[in-house]
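Before I ask anything, let me first share the structure, which is written out below as C-alpha coordinates.
FYI, not all chains are in this one, though none of them got moved.
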Amino acid sequence: MTIERIKPAQWNSRAVVHGDMVYLSGTVADDKSLPIEGQTRQVLDKIDSVLAEAGTDKSKILAVTVYMADIDQKDEMNEVYMAWMDKSILATRTCIGVDLTLGTLVEITVTATKAG
Amino acid sequence: MTIERIKPAQWNSRAVVHGDMVYLSGTVADDKSLPIEGQTRQVLDKIDSVLAEAGTDKSKILAVTVYMADIDQKDEMNEVYMAWMDKSILATRTCIGVDLTLGTLVEITVTATKAG
(Lines give C-alpha, C1' and ligand atoms only; values in the text may rest on other atoms or scores of the structure.)
Protein backbone atom coordinates (compact mmCIF):
# COMPACT_ATOMS: atom_id res chain seq x y z
CA MET A 1 0.00 0.00 0.00
CA THR A 2 1.63 3.25 -1.12
CA ILE A 3 1.50 6.70 0.46
CA GLU A 4 0.49 9.42 -2.02
CA ARG A 5 1.21 13.01 -1.05
CA ILE A 6 -0.97 15.71 -2.64
CA LYS A 7 0.41 19.23 -3.14
CA PRO A 8 3.42 19.15 -0.85
CA ALA A 9 4.02 22.72 0.32
CA GLN A 10 6.40 24.37 2.79
CA TRP A 11 5.62 22.39 5.95
CA ASN A 12 3.01 19.84 4.95
CA SER A 13 1.19 18.13 2.13
CA ARG A 14 -2.37 19.33 1.49
CA ALA A 15 -3.44 15.68 1.76
CA VAL A 16 -1.97 12.24 2.18
CA VAL A 17 -3.72 9.23 0.63
CA HIS A 18 -3.05 5.80 2.11
CA GLY A 19 -5.10 2.89 0.80
CA ASP A 20 -8.69 4.13 0.83
CA MET A 21 -8.01 6.71 3.55
CA VAL A 22 -7.49 10.42 2.88
CA TYR A 23 -5.99 12.71 5.53
CA LEU A 24 -6.08 16.49 5.02
CA SER A 25 -3.92 19.13 6.65
CA GLY A 26 -5.51 21.93 8.62
CA THR A 27 -7.05 24.15 5.92
CA VAL A 28 -7.29 27.95 6.25
CA ALA A 29 -8.69 30.75 4.09
CA ASP A 30 -6.33 32.64 1.77
CA ASP A 31 -8.09 35.97 2.27
CA LYS A 32 -7.62 36.86 5.96
CA SER A 33 -9.62 40.10 5.52
CA LEU A 34 -12.85 38.10 5.24
CA PRO A 35 -15.18 37.72 8.24
CA ILE A 36 -15.89 34.28 9.68
CA GLU A 37 -18.58 33.42 7.10
CA GLY A 38 -16.31 34.18 4.14
CA GLN A 39 -13.30 32.43 5.64
CA THR A 40 -15.39 29.33 6.38
CA ARG A 41 -16.66 29.29 2.79
CA GLN A 42 -13.11 29.59 1.42
CA VAL A 43 -11.91 26.78 3.69
CA LEU A 44 -14.74 24.46 2.58
CA ASP A 45 -14.12 25.29 -1.10
CA LYS A 46 -10.46 24.38 -0.67
CA ILE A 47 -11.41 21.15 1.12
CA ASP A 48 -13.77 20.22 -1.76
CA SER A 49 -10.96 20.79 -4.21
CA VAL A 50 -8.38 18.74 -2.28
CA LEU A 51 -10.88 15.91 -1.74
CA ALA A 52 -11.56 15.86 -5.49
CA GLU A 53 -7.86 15.68 -6.23
CA ALA A 54 -7.63 12.75 -3.81
CA GLY A 55 -10.46 10.97 -5.62
CA THR A 56 -13.27 11.48 -3.12
CA ASP A 57 -15.81 14.09 -1.98
CA LYS A 58 -17.55 15.52 1.09
CA SER A 59 -20.10 12.67 1.24
CA LYS A 60 -17.24 10.38 2.29
CA ILE A 61 -15.84 12.50 5.12
CA LEU A 62 -15.55 10.52 8.36
CA ALA A 63 -14.26 13.07 10.87
CA VAL A 64 -13.93 16.86 11.00
CA THR A 65 -12.18 19.09 13.53
CA VAL A 66 -13.06 22.80 13.43
CA TYR A 67 -10.58 25.12 15.13
CA MET A 68 -11.92 28.65 15.74
CA ALA A 69 -10.08 31.78 16.86
CA ASP A 70 -13.29 32.88 18.62
CA ILE A 71 -15.65 30.13 19.76
CA ASP A 72 -18.40 32.77 20.03
CA GLN A 73 -18.48 32.80 16.21
CA LYS A 74 -19.63 29.17 16.16
CA ASP A 75 -23.19 30.03 15.04
CA GLU A 76 -21.94 31.97 12.02
CA MET A 77 -19.51 29.19 11.12
CA ASN A 78 -22.25 26.57 11.55
CA GLU A 79 -24.55 28.35 9.13
CA VAL A 80 -21.97 28.18 6.35
CA TYR A 81 -20.88 24.67 7.36
CA MET A 82 -24.42 23.26 7.24
CA ALA A 83 -25.15 24.90 3.87
CA TRP A 84 -22.20 22.82 2.65
CA MET A 85 -22.51 19.60 4.73
CA ASP A 86 -25.77 17.98 3.66
CA LYS A 87 -27.91 16.55 6.51
CA SER A 88 -27.81 13.11 4.84
CA ILE A 89 -24.02 12.83 5.01
CA LEU A 90 -23.25 14.24 8.47
CA ALA A 91 -19.66 13.47 9.47
CA THR A 92 -18.49 13.37 13.07
CA ARG A 93 -17.21 16.75 14.22
CA THR A 94 -15.37 18.40 17.10
CA CYS A 95 -15.37 22.22 17.33
CA ILE A 96 -13.04 24.08 19.70
CA GLY A 97 -11.60 27.56 20.26
CA VAL A 98 -7.81 27.90 19.97
CA ASP A 99 -5.09 30.38 18.99
CA LEU A 100 -4.58 30.48 15.24
CA THR A 101 -1.98 32.37 13.21
CA LEU A 102 -2.69 36.08 12.81
CA GLY A 103 -5.84 36.85 10.82
CA THR A 104 -7.02 33.26 10.58
CA LEU A 105 -10.50 32.89 12.08
CA VAL A 106 -11.14 29.24 11.29
CA GLU A 107 -9.03 26.18 10.40
CA ILE A 108 -10.57 22.83 9.50
CA THR A 109 -8.97 19.37 9.45
CA VAL A 110 -10.72 16.49 7.66
CA THR A 111 -10.32 12.71 7.48
CA ALA A 112 -12.18 11.00 4.63
CA THR A 113 -12.32 7.75 2.76
CA LYS A 114 -12.42 6.91 -0.94
CA ALA A 115 -14.46 3.74 -0.36
CA GLY A 116 -17.83 4.54 1.13
CA MET B 1 -17.30 -0.68 2.33
CA THR B 2 -20.25 1.40 3.52
CA ILE B 3 -20.33 4.44 5.81
CA GLU B 4 -22.79 4.06 8.68
CA ARG B 5 -23.81 7.22 10.51
CA ILE B 6 -25.02 6.84 14.10
CA LYS B 7 -27.50 9.34 15.59
CA PRO B 8 -27.19 12.19 13.10
CA ALA B 9 -27.97 15.41 14.99
CA GLN B 10 -27.90 19.10 14.12
CA TRP B 11 -24.30 19.47 12.95
CA ASN B 12 -22.76 16.03 13.20
CA SER B 13 -23.36 12.34 13.67
CA ARG B 14 -22.57 10.94 17.12
CA ALA B 15 -20.38 8.37 15.37
CA VAL B 16 -19.44 7.23 11.89
CA VAL B 17 -18.58 3.57 11.27
CA HIS B 18 -16.41 2.72 8.27
CA GLY B 19 -15.26 -0.87 7.90
CA ASP B 20 -13.96 -1.83 11.32
CA MET B 21 -13.19 1.78 12.28
CA VAL B 22 -15.43 3.88 14.54
CA TYR B 23 -15.03 7.67 14.72
CA LEU B 24 -16.87 9.61 17.44
CA SER B 25 -17.73 13.31 17.51
CA GLY B 26 -16.51 15.48 20.34
CA THR B 27 -18.71 14.42 23.27
CA VAL B 28 -19.83 16.82 26.00
CA ALA B 29 -21.91 16.53 29.19
CA ASP B 30 -25.61 17.37 29.06
CA ASP B 31 -25.66 18.88 32.54
CA LYS B 32 -23.40 21.96 32.39
CA SER B 33 -24.02 22.70 36.09
CA LEU B 34 -21.84 19.74 37.07
CA PRO B 35 -18.20 20.26 38.15
CA ILE B 36 -15.39 18.71 36.12
CA GLU B 37 -15.70 15.27 37.77
CA GLY B 38 -19.41 14.99 37.01
CA GLN B 39 -19.08 16.30 33.47
CA THR B 40 -16.24 13.85 32.76
CA ARG B 41 -18.37 10.96 34.05
CA GLN B 42 -21.31 12.02 31.87
CA VAL B 43 -19.05 12.29 28.82
CA LEU B 44 -17.59 8.81 29.41
CA ASP B 45 -21.06 7.32 29.95
CA LYS B 46 -22.19 8.79 26.64
CA ILE B 47 -19.06 7.46 24.91
CA ASP B 48 -19.75 3.95 26.30
CA SER B 49 -23.26 4.15 24.96
CA VAL B 50 -22.25 5.33 21.47
CA LEU B 51 -19.47 2.72 21.27
CA ALA B 52 -22.02 0.02 22.17
CA GLU B 53 -24.36 1.23 19.45
CA ALA B 54 -21.44 1.05 17.00
CA GLY B 55 -20.73 -2.53 18.04
CA THR B 56 -17.61 -2.01 20.11
CA ASP B 57 -16.49 -0.92 23.60
CA LYS B 58 -13.82 1.02 25.47
CA SER B 59 -11.31 -1.86 25.34
CA LYS B 60 -11.01 -1.23 21.59
CA ILE B 61 -10.35 2.51 21.72
CA LEU B 62 -7.23 3.45 19.77
CA ALA B 63 -6.93 7.22 20.30
CA VAL B 64 -8.49 9.79 22.65
CA THR B 65 -8.27 13.59 22.62
CA VAL B 66 -9.38 15.37 25.81
CA TYR B 67 -10.22 19.06 25.42
CA MET B 68 -10.47 20.94 28.72
CA ALA B 69 -11.75 24.45 29.42
CA ASP B 70 -9.23 24.68 32.28
CA ILE B 71 -6.08 22.56 31.97
CA ASP B 72 -5.55 23.02 35.72
CA GLN B 73 -8.47 20.62 36.25
CA LYS B 74 -6.52 17.81 34.59
CA ASP B 75 -5.95 15.90 37.87
CA GLU B 76 -9.67 15.84 38.65
CA MET B 77 -10.48 14.73 35.09
CA ASN B 78 -7.73 12.07 35.22
CA GLU B 79 -9.17 10.53 38.37
CA VAL B 80 -12.54 9.94 36.72
CA TYR B 81 -10.92 8.95 33.42
CA MET B 82 -8.70 6.30 35.02
CA ALA B 83 -11.58 4.85 37.05
CA TRP B 84 -13.17 4.23 33.64
CA MET B 85 -10.14 3.40 31.43
CA ASP B 86 -8.70 0.17 32.77
CA LYS B 87 -4.88 0.04 33.02
CA SER B 88 -4.86 -3.08 30.79
CA ILE B 89 -6.51 -1.31 27.85
CA LEU B 90 -4.77 2.07 27.85
CA ALA B 91 -5.48 3.97 24.62
CA THR B 92 -3.24 6.73 23.31
CA ARG B 93 -4.31 10.15 24.56
CA THR B 94 -3.65 13.85 24.05
CA CYS B 95 -4.99 16.34 26.62
CA ILE B 96 -5.05 20.09 25.95
CA GLY B 97 -6.71 23.26 27.23
CA VAL B 98 -8.95 25.12 24.77
CA ASP B 99 -12.03 27.34 24.63
CA LEU B 100 -15.23 25.31 24.76
CA THR B 101 -18.83 26.46 24.42
CA LEU B 102 -20.25 28.16 27.51
CA GLY B 103 -20.51 25.85 30.54
CA THR B 104 -18.71 22.93 28.95
CA LEU B 105 -15.67 21.95 31.02
CA VAL B 106 -14.53 18.91 29.08
CA GLU B 107 -15.07 17.50 25.58
CA ILE B 108 -13.67 14.14 24.49
CA THR B 109 -13.13 12.75 20.97
CA VAL B 110 -12.52 9.03 20.46
CA THR B 111 -11.36 6.80 17.61
CA ALA B 112 -11.97 3.07 18.10
CA THR B 113 -12.09 -0.18 16.19
CA LYS B 114 -14.57 -3.04 16.12
CA ALA B 115 -11.85 -5.60 15.36
CA GLY B 116 -9.35 -5.82 18.17
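Letters are used for the chains, namely A and B, taken in the order the chains are written, and counting of residues starts over at 1 for each.
FYI, a residue touches a chain if its C-beta (ideal position, glycine included) is under 8 Å from a C-beta of that chain, and two chains touch if they have at least 3 such contacts.
Note that the structure is predicted; figures quoted are calculated from it, not measured.
Because all chains derive from one sequence, the complete complex can be expressed as a copy number, which is 3 in this file against the 2 shown.
As a convention for this text, only the chains that are shown with their structure count from here on.
The centroid of the Cα atoms in chain A and the matching centroid in chain B are 21 Å apart.
Taken in their complex, chain B has these residues touching chain A: 1-3, 5, 8-16, 18, 21, 23-26, 65, 67, 98-101, 107, 109, 111.
Partner chain B is touched in their complex by these residues of chain A: 20, 60, 62-65, 68, 71, 74, 78, 81-82, 85, 87, 89-98, 111, 113, 115-116.
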